[in-house]
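Here the complex is missing one protein chain, while the rest keep their positions.
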Amino acid sequence: MSTTSELYAVADFCLIPIGTGTSSVAEEIAECQRVLEKSGLKYKLHGYGTNLEGPWSQVSQTIHDCHAAVHAKGAARIATDIRIGTRIDRPDILPGEGNDHKVQRVQEILAKDKA
Amino acid sequence: MSTTSELYAVADFCLIPIGTGTSSVAEEIAECQRVLEKSGLKYKLHGYGTNLEGPWSQVSQTIHDCHAAVHAKGAARIATDIRIGTRIDRPDILPGEGNDHKVQRVQEILAKDKA
Amino acid sequence: MSTTSELYAVADFCLIPIGTGTSSVAEEIAECQRVLEKSGLKYKLHGYGTNLEGPWSQVSQTIHDCHAAVHAKGAARIATDIRIGTRIDRPDILPGEGNDHKVQRVQEILAKDKA
Partner (left out) sequence: MSTTSELYAVADFCLIPIGTGTSSVAEEIAECQRVLEKSGLKYKLHGYGTNLEGPWSQVSQTIHDCHAAVHAKGAARIATDIRIGTRIDRPDILPGEGNDHKVQRVQEILAKDKA
């Protein structure tokens, strides 16, 4: 496989500003949501991070731009945890449907428990 | 602070079975949801993990029990990524509301952008 | 498998104090190393976290105690990323040798490249 053929990435990230002097991180996470909105990528905020997916380099660039935006708001240092997955066996999963597809599959299995 | 006083943990985890011979992980994640349901803790599945919160030792024990249940289903090896947070400045945030509170705060800030 | 039979955990964690007003985290990480030293568990600091292994509940309790100690030093909020793995297929790997064993296996494979 050539490394020039870009993989599609289904991801999730949790960004933490360091040294801001306040224990609240909501302003910084809101700023990330603005960057995500502009990115054109599919994303969804949850209680401990944000689901995000798209071509690998766009996912990476968008998280980079979140760092840049949060630095611009005053955070001297930032630490982010990213979970990122790729697969080559399911070309049938449509772009933008990676994370939703996973939730749906689990819910289908659990629905049978109740049936 | 005494280390015997247990901290309340707001967490998120993503469990991955290894060596199962299939690229699908939905059955294993569904099994974890069953363990979570029995735990009595508040939890919520999303596209790349599950939000979970409660007293630190119960959160930890519940994730342990997910490992045990997924091993029992045949996975020889499991790797999990856990994000876990504690804070001592907001005793007003009610148990079970930690992750929801974070999402709500960000949404309040973003709502002002549109106002 | 009974969930009362405790799993052995091979782990790694990265703790981040929030709202300390300084972008340095070295004092807090040093405090964690002191907690780890007292824990009796095998651990090893690296550039972006600390390897740690032992019975699951002891690993969890030790990371909890790192949070408690860092809160005691003044951090109002802490976020930690934990990678934790269990396996039931290699009872021959000795306690305390889980992380070292993984590095060794990779180095053995790479050594053959040069041979």
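By written order: A, B and C. Residues from 1 in each chain.
As a working rule, contacts are C-beta pairs under 8 Å (C-beta built on N, C-alpha and C of every residue); 3 or more make two chains touch, one makes a residue touch a chain.
Because the structure is predicted, anything quoted here is derived from the model rather than measured.
Q: For the chain that got dropped from the picture, name the residues of chain C it touches.
A: 10-12, 14, 23-24, 26-27, 29-30, 33-34, 44-49, 51, 81, 83, 85, 87, 89-90, 98-100, 102-103, 105-110, 113
Q: To test your reading of the contact rule: which positions on chain B touch the chain that is missing from view?
A: 14, 16-25, 76-77, 79, 81
Q: Contacts of chain A with the missing chain: which residues?
A: That gives, for chain A, the contact residues 1-3, 5-7, 18-19, 56-57, 60-61, 63-65, 67-69, 71-72, 76-89.
Here, only the chains that are shown with their structure count from here on.
Q: Which integer distance in Å separates the CA centroid of chain A from that of chain B?
A: Their C-alpha centroids are separated by 17 Å.
Q: With chain centres defined as C-alpha means, what is the inter-centre distance between chain B and chain C in Å?
A: Going by mean C-alpha positions, chain B sits 18 Å from chain C.
Q: How many angstrom between the C-alpha centroids of chain C and chain A?
A: Their C-alpha centroids are separated by 25 Å.
Q: Can you pull out the residues of chain C that are in contact with at least two other chains?
A: Answer for chain C, listing residues that touch two or more other chains: 18-19, 76-77, 79, 81.
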